[in-house]
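Heads up, one of the protein chains got dropped from this complex, but the rest are sitting where they should.
We just call them A and B in the order they show up, numbering each chain from 1.
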Amino acid sequence: MDDNTGPSRRPTLGDRRKERIDALATAGTVVDEPGKSLLRSAWERLRRDPVFLVGAAITLVFVVLAIISPWIAPWDVTANPLIDKVRPQSNPVPGPEPGHLLGADDRGRDLFSRLLVGSRQTLVVGVFATLLGLLGGITLGALAGAIGGFVDTVVMRIVDVMLSFPALLLAFTIASLAREPSQWTLIIAIATTQVPIFARLLRGSMLAQRSSDHVLAARSLGVRPRAIVFRHMLPNAMGPVIVQATLSLATAIIEAAALSFLGLGNPDQRQPEWGQMLGLAQRYISEAPHLAFYPAGCIIVVALGFTLMGESLREALDPKSRR
Amino acid sequence: MTQTSDAPDVLVEVTDLEVYFPIKSGIIFDRTVGHVRAVDGVDLSIRRGETYGLVGESGCGKSTLGKAILNLEPPTAGSVVFDGTDIASLKGEDLRHARKRFQMVFQDPMSSLDPRQTVESLLLEGLRAHGLDTDTDATRARLRELMSDVGLPVAALSKYPHEFSGGQRQRIGIARALSVGPDLIVADEPVSALDVSIQAQVINLLQDLQDKLGLTYLVVAHDLAVVRHISDRIGVMYLGALVEESGGAELYDVPLHPYTRALMSAVPVPDPQVEDTREQILLTGDLPSPANPPSGCRFHTRCPWKQETLCDTERPQLRVVEVSGASDSHRVACHFAEKIASGEIQRHEVEATITTPGFGGPDAGPTAPPEAYIGV
């Protein structure tokens, strides 16, 4: 080893060095203003994202209309003012006329009013089904992800079994098990199909958190296990679940419509619902396609609104796009 | 080893520590088909107030050893006696309370800080966990003190980790470790994720804190120059075991193990004159798989001083050797250390082989999962 030449002489920095370093706290500058959390910076990004704005606008219009629909609907949805014009042979579905913007259905009920009020049931089913699914999914996923081991294996096998059924078939089975169909059987059926998705997602991201450095750091600090789960793992694992929930609202609405279409929705046929309207429309699909077109269009636009919101939310919360 | 664990200046006494990771295989039922021997029988002692540097290449088990000493990675066997208590056998609340006295500083300052918490709540967490936040005023004063200790302005308390530069984040990580007032800090590659100029700032900070607070450090790093700069004593690891241990200066002046010599000669020195004149010992081949370590001396497959006898049959133990310049605290695990030092045994060529059975050629046996080799 003859690399023992020793360091060659190098000029040392000037005399001013010491004072300059003292003046400039060695760590560099820290801007003196309150910190900005990740959520806040994500929100600031979202506010400028046109995709999010379009999605949010659609959703907002839909929600507001659903809430105020009973008051702004020009006709009572159960009344049949145009029943006189219905001719089962020649004119089963009366067309538009003054006072009836979109005409009426085969029972002479004002189509526009039914479309407006129909949004309520769709929204209620979609939101409650997703919330319920979220609750179940978070419980199962958090249990599996936080405890691990045997609990994880059992929970995940159950979830796998649930996932192996096609969602609609599962919902169909559950809805038909109920003694009599109602709005709530619909909600529970759809929620059940959402549970495994949320559970899997949360469990996966909890596991990722569990092996992350900051959780190890909390462990090494001596933080209580409960606090580690609730303060560190769960909040950091929720991002993808929230995004999925937004996207799930769209599928829940579509599934709700599909189940109603199949006659598993609210048994009270007088109360409008988009899927149910779509189901009634199929008899007249050749003579009066508009009867199917309007509820279908509503379902698509609303689902699109939620999807756009979910996608832009995903982007905003993506750690890779953080600066 | 008959090291006296009750010697007054020893803070940590590690005896026969082993950490094995099972390699699982199977479709329905996981079968353990082997073990990755990340740490395979390590004895070392850290004295109060000193800096012990653990150096080695990736896969040598140094990080696992660091975590196992803190019982963040449960040891498979062996004991870690910290100031009279065996940490390795502690569990649950006892372990959690004991953690107050030994802390860790992580390699990646970004991923080791919870992105959702302000610096203040990060620092409060440790205080709360150990019931040290009883008095609001005292807590505030403590936070200010921590900030000034690590050279950050008090304004930083209300900010989030992503709003800092890499060096500043590492300072926050250090402040968190200090918050509970530990005696021992295990720093796992504390500067390797940082830029050169920032590295030096953090190294100086660690040294200043040691002087001020009387801390004991175990610094785990792959960079021999960094380790040499901050350590009083250095242990060199190869494939899960210590191959040499001595005082920093002595290790540099009188390296006894062939691996230490190769490692030392491979470190680039920012001085062209040194670079042009020095002798390089280039090792051939790769690190063997820790799942299937070579028989005898683990280094014999790559050793330029390998002998026909002993090396591939008998595993050498750490021992003190009689070589001029080597003190009696200088231990080396090599059968022929004296003869290599005296020049009686000369270097020879080593044929390079792919030394990762089970992971190498197409004709190899059961393939171990790649994870087994990553980050061990």
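Assume contacts are C-beta pairs under 8 Å (C-beta built on N, C-alpha and C of every residue); 3 or more make two chains touch, one makes a residue touch a chain.
Note that in this section contacts and distances are computed from a predicted model.
Asks: Can you match the unshown chain of the complex to its UniProt protein name from these: "Ascorbate-specific PTS system EIIC component", "ABC transporter ATP-binding protein", "Ger(X)C family spore germination protein" or "Imidazole glycerol phosphate synthase subunit HisF"?
Replies: Missing chain, per its UniProt entry: "ABC transporter ATP-binding protein".
Asks: Quick one: which of B:30, B:145, B:195 or B:314 touches the chain that's been left out?
Replies: Here the residue in touch with the unshown chain is B:195.
Asks: Please pick, from B:105, B:283, B:311 or B:334, the residue that touches the omitted chain in the full complex.
Replies: Of all options in B:105, B:283, B:311 or B:334, contact with the hidden chain holds for B:283.
Asks: Among B:25, B:79 or B:165, which residue is in touch with the absent chain?
Replies: Checking each option in B:25, B:79 or B:165, the one touching the absent chain turns out to be B:165.
Asks: Determine which one of B:32, B:58 or B:329 touches the chain that has been left out.
Replies: Residue touching the chain left out of view: B:58.
Asks: Out of A:48, A:179 or A:226, which touches the unshown chain?
Replies: A:48
Asks: For review purposes, identify every residue of chain B that touches the missing chain, sorted by number.
Replies: Against the missing chain, chain B presents residues 57-58, 165-168, 195-201, 203-204, 207, 222-226, 228-232, 248-249, 252, 262-276, 280, 282-287, 351-354, 356, 359-362, 370.
One rule holds for everything that comes next: only the chains that are shown with their structure count from here on.
Asks: Just curious, how far off is chain B from chain A if you go by their C-alpha centres, in Å?
Replies: Whole-Å distance between the two chain centres: 46.
Asks: Can you name the residues of chain A that touch chain B in the complex?
Replies: Contacts found on chain A: 1-3, 5, 7-8, 25-28, 30-32, 34-39, 212-214, 216-224, 227, 231-232, 235-236, 319, 322.
Asks: Report the residues of chain B in contact with chain A in the complex, numbered from low to high.
Replies: 70, 72, 96-100, 103-104, 106-108, 111-119, 125-126, 129-130, 150-153, 155-156, 158-160, 162-165, 167-168, 171, 173, 176-177, 179-180, 201, 255, 261, 264-265, 269, 271, 273-274, 277-279
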